[in-house]
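Since the structure comes first, as structure tokens, the remarks are kept for the end.
Of the protein chains in this complex, one is absent; all others appear in place.
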Amino acid sequence: MTSEAAALAGKEHSGPGFWSSFADNERWLWPAMLAPAVLYIVLLVGFPFFLSIYYSFTDVTVGGRDLHFVGLQNFNRILESSTFWLALKNTIILTVISQVCILVMASILAQALSVNFRGKWLVRLLILLPWVAPIALGSIGWLWIFDSIYSVINWTGRAIGILGPNDWPIWLGQPNLAMASIIIVQIWRILPLATVIILAGLTSIPQDLHDAAAVDGAGPFRRYFQITAPLIRPITLVAVLFGIIFTFTDLIVVFVLTRGGPYDQTQVLATWAYFTGIQGGDLAGGAAISLFLFPVLVAVAIIFLRFARRTEVL
Amino acid sequence: MTPFSARAGKAAQATGHAAILVFFVTFLAFPFAWMVITTFKTTQDLHNVANNPYLFNDPPTLDHLRTLFADTAFVQWLANTAMVGAAVVIITLALAIPAGYALSRMTGALGQSLGVGIFLTYLVPPTILFIPFARIIAALGLQDSLWSLVLVYPSFTVPFSIWLLMGFFKAIPRDIEDAAMIDGLSRFGAFLRVVMPISLAGILTSIIFTFTLVTQEFVYGVIFITASSNYTVSVGVPTFLVRGDVYFSGSMMGACLIASVPIAIIYNFFVDRFVAGFTGGAVK
Amino acid sequence: MSEEKPRKSRNPATGITRRTVVKGAGAAGLAASAGPFFFTRPAQAAKTLRILQWSHFIPGYDKWFNTQYVKEWGAKNGTEVIVDNINLGLIPSRAAAEVSAQKGHDLVMFLAPPSVYEDQVVDMKDVYAECEKRYGKPIDLAVKSTYNPKTKKYFAFSDSFVPDPVNYRTDLWGDIGMTPNSWDDVRAGGKKIKDKTGIPIGIGLSAELDTAMAMRALMYSFGASEQDAEGNLAINSKETLEAIKFMKALFQEAETPEVLAWDPSSNNRQMLAGRSSLVLNAISVTRTGENDKLPIHEKIAVSKALQGPVRRIGLEHVMDCYVIWKFSENIDGAKKFLVDYIDNFKQGFMASEFYNFPCFSQTVPDLKQLISKDAKAVPADKYAVLADVLDWATNVGYPGYSNAAIDETFNTWVINTMFAEAATGSETPENALKRAETKMKAIWTKWKERNMI
Partner (left out) sequence: MEASAAAVECNENLNDMATVEVRSIRKEFAETCAVDGIDLLAKEGEFLVLLGPSGCGKTTLMRMIAGLEQPTAGDIVIGGKVVTHLPPRARNIAMVFQSYALYPHMTVEGNISFPLRAAGMPRDQIERKVAWAAKMFGIERFLNRKPRQLSGGERQRVALARAVVREPVAFLLDEPLSNLDAKLRNSARDELKHLQRELATTMIYVSHDQAEAMGLGDRIAILNQGKLCQVGTPQEIYRNPVDIFTATFIGSPPMNLLEDKDSYTGFRPEDFLPKEIGADGNTVSFPFRVTRVEYLGADRLVYGAIEGRTAATHVISKMPTMLRTEVKAGQLYDFSVRQEDIARFDRSTGARLYGARQ
């Protein structure tokens, strides 16, 4: 035993070598652990990001590499364009409406999934599907569903009598319906994630609290709105924040479904930036438009993070 | 309450519950059901407006799947997606776990603002980045290589995972690391041998997220890769099955199904762990 | 469809490609999948020529081009040819990335004149000269689409174009005793058919290629145009306004809102579903019907561009425009490839099932004869009407050249939006025109400043 202990002690007292002091000293350890990620982010996000900002102050096009500084000209041009305001409005409408719907629907669905029932495994699988489907393909699936000729929604609506023989909504052709279609697809793809996150919050609430509230004579609704909802608020905020980010920066759904049409009525900032910068060749203009996305998102994120920190998410 | 009314109440509740589930399953899974039908319908059947779209008016056909597998590099695309996904997951974890941990343990304003700063980088939209990226990729000689995607995709998976893991690590009591250090590990050793295993659920969550984000990505994939054998599924399918004026709907729907359903099944096995991972940082 | 292109890496010992080895091993899955990680550069041994072009609408064309033609050419010229086919909508972003990177393919095919890239591409003058020596002058359409008179530079080389005829249902038009010969016929007959059967006209009003072509055809035949022959902005004219008003009436009388949501494939589907009486499109509609054995293709006829108040004129549907980047690693090879391709153009014409029409007419001297007897078409002379296509087809930017300003206007769908806004009534025709003019003025100013127009 003695030798054992000695060996043990010997090993432990081997003195502070370089590695040892490094692995123990938080002053060095934290920077060392952060360095790879920070380096990567600076090189592969920061650098291109600032390059883009630089572009937005120049007159660069896809066809040329020589560029001249033009100051705020691109931004002025964008702000004067009615399409910009339309795209901004659409982006906000799309984000707000889809998030509100997702919040309500995810809360209901999570509540329904939080109890045990037969076939839950399958139900959960089916519900998860939209989230794992590559969104470009999922959107094409919806394109097929919304097709102006073969729309299965319209066919079904007619078959069950909701739509009259002369009703044939053109989902992607009428501005309001087109917007609605895009919102539906956004809800469809983000709802599973939001549900899973909120479900996570629900399962983390101790049963005691529900019992206590029940004993206190609270009905199911009071129980939900006064006990459950406040308790899952922080995690709900997380779900909503992700939803906002995913919706706000998304290009694919609009790109596949309507390409901003009819006549720019469903244009969002991300698609308009793409069409201007890449299709139209006005790289500087495209960069300037997509830069508008960033401050808005940052503002939203900061508000959310502040809320969330108050509730100890971050 | 009489036993009868109690039973009636219960039945009503069960019916309501079932109705909610039916509604949501229909909404969320219908497009996939539709994909199944479309995949196996003949082109003539698909394009006949007089037909009931739900029925197989012609006998089901495997033609669309044959097109998918014989005329496109679909299997290769799946494999590419899996490989890129795996590589990005490894890079993401290697960068995000240490960074997330360090941020979760750094005291003071610096750690906090660094954390927020890293999260904000997640908000930089890809539309801004991809032109400069093209230059970087070219400078490195990676055009048309899957390595270009492996290099670029962490630009959105790393900030996200750092943020996710940071919340998760914060929920782990410091006592446990202190105990490990007293028990003979270094600060770093405590992280490796104690914190990491405890955080498995959180790490799993970030793996799932990373992988999903990779399979969803479209814009970079289109721009950096032109060789058909190097496409990922997200890019390959719409690129090859929309030819000029014609959509190969059947094959495309089949591709979407094949690409999604297996992943969904795998996720379903992990969803409880995933749920635990997500709440790690948010609800104690 | 997507033919495996020749692999870039060769096993030097055996000379067989890696792909062959893998196929031999029967491992289509994981073994092969590791490949893309390890082969990022063509092997240095042989010269290479990398071509980027669209996935041709006729799969047979890609098959011929990728697996037969370029292989033979490569063997003859000691060059390994790599062809990458991508979706037509993705060509602009890919090109942008290549220019930004200053690396990419040696030969890139655009489907519309890529004037904005003029600074980045080599002058094709000598390619044209060489082909002209052998086959006479290229058609005017090709020159107008690839030449910048201001800078005196051929920024692209056009081997072929795709005609954009009218496709209409013979049965429906027969029932009302009309044939669509003029725009007025389309409006009157379209209304009649729609009132009678509920089947509308399918001329798009969306942000996509087919609409862009159809609207320009309408404008040009009304005597309106984006620019004059000298390249000055000329959109604001009473002829343009007339065209807009006509389209508004046509939309409201003979169409449904579905055309507002379309992509380039939608008019094909509408026609093949029997839900359309007339569309403006390439022959892809009937070709799809023939290939997919949809019986309706027999009822679809093809006719020449519509007569307008001023002239009968239509657009090319697609203009093949090959460019060679200045930074290309095999400029000479690319040029030689183009010249040789013109030598063999007839094969391409056949492989494309009459989709690609020659820019050097003499390469297919018996074109008229060929198209008058088609194996699949019912009736067999369905496509004979395309014989005089050059008399009624013009370029984007008519009556001037297809320049950078025209290109940007085209690609940002300014004209499409103008017509759609007016047709739906969300703007008055005058306002829609004014909005378009504002956008176009900015574009013209920009390119004038750069001395590109």
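Letters A, B and C mark the chains as written, and numbering starts fresh at 1 in each.
FYI, a residue touches a chain if its C-beta (ideal position, glycine included) is under 8 Å from a C-beta of that chain, and two chains touch if they have at least 3 such contacts.
Source: prediction; values computed, not measured.
Within the full complex, the residue among B:A29, B:V150 or B:V194 touching the omitted chain is B:V194.
Within the complete assembly, B:A180 is the residue of B:A180, B:A227, B:L241 or B:A259 that touches the hidden chain. For subunit B, the residues in touch with the chain missing from this view are 108, 173, 175-176, 178-187, 189, 193-194, 197-198, 200.
The working rule: only the chains that are shown with their structure count from here on.
Setting subunit C aside while every other chain stays in place, the touching chains still form one piece. Averaging C-alpha coordinates per chain places the centre of subunit A 12 Å away from that of subunit B.
Residue positions of subunit A with contacts to 2 or more other chains are 149-150, 274, 277, 283. For subunit B, the set of residues touching two or more other chains reads 47, 49, 131-132, 219, 238, 247. In the complex of the two chains, the subunit A residues touching subunit C come out as 59, 61-66, 77, 81-82, 146-150, 168, 170-175, 178, 258-265, 274-283.
The part of subunit A that touches subunit B in the complex is made up of residues 12, 20, 22-26, 29-31, 33-34, 36-38, 40-41, 44-49, 51-52, 55, 105, 108-109, 112, 115, 117, 121, 123-138, 140-142, 144-145, 149-150, 152, 155, 159, 188, 191-192, 196-197, 199-201, 203-205, 231-232, 234-235, 238, 245, 249, 251-252, 256, 270, 273-274, 277, 283, 286-287, 290-291, 293-294, 297-298, 301-302, 305, 312-314. Partner subunit A is touched in their complex by these residues of subunit B: 17, 20-21, 24-25, 27-29, 31-32, 34-35, 38, 46-47, 49, 52-54, 94-96, 98-99, 101-103, 105-106, 111, 114-116, 118-129, 131-133, 136, 151-152, 154-155, 158-159, 162-163, 166-167, 181, 184, 186-189, 212, 215-216, 218-219, 233-235, 237-238, 247, 249, 252-253, 255-256, 259-261, 263-265, 267-268, 271, 274-276, 278-279, 281-284.
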